[in-house]
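My structure is below; once you've seen it, I'll send some questions.
With one protein chain withheld, the remaining protein chains of the complex are depicted in position.
Naming follows writing order (A, B and C), and every chain is counted from residue 1.
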Amino acid sequence: MDKIKNIGVFTSGGDAPGMNAAIRSVVRTALHYDIQVTGIMKGFEGLITGDFMPMNSKSVANIIQRGGTILKTGRSDAFLTKEGRQIAYDNLVRNNIDALVAIGGEGTFKGANIFAKEFNVPIVGMPGTIDNDLIGTDHTIGYDTATNTVINAVDKIRDTAESHDRLFIVEVMGRDSGLIALRSGIGVGAEAILIPESKTDVEVLFNTLSSGRKDKASKIIIVAEGEEIGGFEIAELVKEKFPNYDTRLSILGHIQRGGRPSCADRVLASRLGVAAVEALLNGKKCMMVGLMNQNVVYTHFDNAIKHLSEADPNLLKIVRILS
Amino acid sequence: MDKIKNIGVFTSGGDAPGMNAAIRSVVRTALHYDIQVTGIMKGFEGLITGDFMPMNSKSVANIIQRGGTILKTGRSDAFLTKEGRQIAYDNLVRNNIDALVAIGGEGTFKGANIFAKEFNVPIVGMPGTIDNDLIGTDHTIGYDTATNTVINAVDKIRDTAESHDRLFIVEVMGRDSGLIALRSGIGVGAEAILIPESKTDVEVLFNTLSSGRKDKASKIIIVAEGEEIGGFEIAELVKEKFPNYDTRLSILGHIQRGGRPSCADRVLASRLGVAAVEALLNGKKCMMVGLMNQNVVYTHFDNAIKHLSEADPNLLKIVRILS
Amino acid sequence: MDKIKNIGVFTSGGDAPGMNAAIRSVVRTALHYDIQVTGIMKGFEGLITGDFMPMNSKSVANIIQRGGTILKTGRSDAFLTKEGRQIAYDNLVRNNIDALVAIGGEGTFKGANIFAKEFNVPIVGMPGTIDNDLIGTDHTIGYDTATNTVINAVDKIRDTAESHDRLFIVEVMGRDSGLIALRSGIGVGAEAILIPESKTDVEVLFNTLSSGRKDKASKIIIVAEGEEIGGFEIAELVKEKFPNYDTRLSILGHIQRGGRPSCADRVLASRLGVAAVEALLNGKKCMMVGLMNQNVVYTHFDNAIKHLSEADPNLLKIVRILS
Partner (left out) sequence: MDKIKNIGVFTSGGDAPGMNAAIRSVVRTALHYDIQVTGIMKGFEGLITGDFMPMNSKSVANIIQRGGTILKTGRSDAFLTKEGRQIAYDNLVRNNIDALVAIGGEGTFKGANIFAKEFNVPIVGMPGTIDNDLIGTDHTIGYDTATNTVINAVDKIRDTAESHDRLFIVEVMGRDSGLIALRSGIGVGAEAILIPESKTDVEVLFNTLSSGRKDKASKIIIVAEGEEIGGFEIAELVKEKFPNYDTRLSILGHIQRGGRPSCADRVLASRLGVAAVEALLNGKKCMMVGLMNQNVVYTHFDNAIKHLSEADPNLLKIVRILS
């Protein structure tokens, strides 16, 4: 392989806090190694439309603290087709971009994997998603911030719950993964946490509510959004079963994606940005860089899939003991 | 009237940030004037159940910064009956409570007004509600904090809207009053604000969206919750009319009631707590204390009703100019 | 006077949260009235160096929530000279800028006043300073945010004070004005507040500390920074007089200037930006626009001076009652 001279960087999929810190790190690291770097707008869509912009050190000044992504993100139907990807490749060649850093989640890496193999383009991925649902890294960029956003919101809801002796069903993000629900639920001292992984029987929740401490009138139930049953359905079931409770539903929604990234997410994004560029320089391709036990780990895109493991039984036990 | 020796204080209606600061101020001021003070739990309900607790300076230590209300709040069906109010009065007599401070909104003052007239109990009210919908005070306790909570949440949503070029419909609280929507909408730079007072024709919104700047792909529309049409309905209408927009709905919900009060709300609550106790000592009754143009103002409970005035046209003009 | 065709806008003096919201409002309002608008960098210095940039609607997109000022600010020795101001005027003429909006404090308006009179340039001022020390407006842009920043910081310090039974001397900004100290001191429930206006005898503080509630071991004293005596000196005096207290000093410093503006500051900046441009269009000059009791008020630069009035005795009374 020839020496890399120009790295393209883009963000794809749902936005996550720390994506800007990741972009900054990729840009500054590339420049540090005397490599040009090009920002690609709106993920795969920008590859196809050729929405490129050369980036210098100043392009990423004062963005480490900002939520969202200055490169924007989105979905691309065209990239799902061979013709679309051919156009994308031609755009890379025309702009002398000879390697890519892709920041996103499972879908991003799947698309990147196909593209990399079709056109032999070196691509390294960085895990940017609030869901923390990827193997190959202890945490994804954005997860820590999202859990802090959730507990800040639920702390506010707790004020109202305490003042009115209410039961609140709070739905948090995580369609296939309950990791946001599990950590933030422990963080707010929830009475119960319902997540996809534990296939929670609603009867278990009912038992918890029935046997709860009598001196505790306010309650918080954290529910991960789900395909089959979400906060709305749970709230209806609880209202029917426990008509004496003053039960309310709160769907936190999109506030969980935005906001200034936490220190942990900024540091993680900064480290992985350096690792991603250095991985490309070392000839790696089709790899996601992650951080496990403080070490940089490389996971092939073939394996960089969501982990749908059972929830950590240690954490579930803690919920039961402490509520 | 005999000299007041024991003031009861309670919070009623929806909780609002700053209610604890208000309680603290009432308690400390009463003690300053060598008057006993008794906390009444859960609003009118606690009057009937006799859920009283004597309060000293330490009872209200370290609560000025807390959301919710340590005295809890709630509704009382029993207090709507003459029999219920008789029990409440008997409880006051039995506990030597000879005056009340009622912290809440319109409903609170209506109930207090009836009770005060029936039994000749001196009652002074303090405006505690996030909705800012009372005459007789520039701001209600909790309004400033709620608007800050809204803009903090919408700033996060804006990150996602910018990253995805989305249009977000954000529903905020204010069933009969669009003041939260109006101020926070200006605060976040919303493209449009829909409030009950302006009886907004949805066509006006459509015109705004049609004529918006072409270089601005992300948009925020703030909608006050409403009897007739709320965020959900607006979102459906926009999706139908503008299928090309990537339109999302976010209902902020109960996070708007909780949280640590802002400095302005703490100062307002502190001032009005002093004013409320001093008003009782000066023989005032059936009055809400408010602050208008930095002066303490007294409004008779007969008049302390919601103001359903037209929205300030100056503010509506600003939305149009700046979006 | 000819019709205004191009308004220059700049920020000067210490930065304040909400300056960006003010710039955005000036730019958008000018464009709304089909007037060009030019950003002048670094205050008066940029007038002299000709550091100008044309601004459009997009120039001020997504800045309403940001602290600091995108136009930067600074001091200018050259502008103190007639020669410097002549260069500045020539730059305005060369760039067809025929009116100015100056965002800053007393010093800014003094400089603007001289320049406006020398060269007959229409200038309108907007009050942007955290100190709230200007006549002609209830609040200056930045003051509300600064007080919230202070209480957030002192709430954290209170955690430590409570845990260790300590006395904390906290110095806040406000060299000539104790308004930040006074409001934030009430907001945090300070035991005492020392401000320049009240010419506080340290003996009064000593009496407060001597006579304080015995059941309250932790204490917070808020001190406005001052020419003669600041936090450091107060802390030394307290340590000497009360050796049994575990006394600590915290100087909050520059965190008070930055940060995302509060909703109140964003709304104030938005309103005054509209008012400033409209004032120029209506032929006003050498005027600061302010907001008093929700009405736009115009104060001539000759009078737009710091108010060094006595502190509001109502607020000082509240501190004594509630601590």
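Please note the rule applied: a contact is a pair of C-beta atoms (placed from the backbone, for glycine too) under 8 Å apart; a residue touches a chain by one contact, two chains touch by 3 or more.
Here the structure is a predicted model, which means the values were calculated and not measured.
K.L.:
Taking the complete complex into account, tell me which visible chains touch the one left out.
P.N.:
Contacts of the omitted chain with visible chains: A, C.
K.L.:
Which of C:72, C:85, C:219 or C:266 touches the chain that is not shown?
P.N.:
C:72
K.L.:
Any idea which of A:164, A:183 or A:285 touches the chain not displayed?
P.N.:
Once the missing chain is taken into account, the touching residue is A:183.
K.L.:
Considering the whole complex, not just the chains shown, which residues of chain C touch the missing one?
P.N.:
11, 15, 17, 19, 66-69, 72-74, 149, 153, 155-160, 162-165, 168, 248, 250-255, 257-259
K.L.:
Which chain A residues touch the hidden chain?
P.N.:
Those residues of chain A that touch the unshown chain are 24-25, 28-29, 32, 57-58, 61-62, 64-65, 138, 144, 147-148, 150-152, 155, 158, 162, 183-184, 186-189, 213, 215-216, 260, 262-264, 266-267, 270-271, 273-274, 293-294, 312, 314-315, 317-318, 321-322.
Please note the rule applied: only the chains that are shown with their structure count from here on.
K.L.:
Is the way these chains touch best called a line, a ring, a star, complete, or other?
P.N.:
Contact pattern: an open line, chains touching in sequence.
K.L.:
So what's the Cα centroid distance for chain A and chain B, whole Å?
P.N.:
Their C-alpha centroids are separated by 36 Å.
K.L.:
Just how far, in Å, is the C-alpha centre of chain C from the one of chain A?
P.N.:
39
K.L.:
Could you say which residues in chain C touch two or more other chains, in rising order?
P.N.:
Chain C, residues with two or more chain partners: not present.
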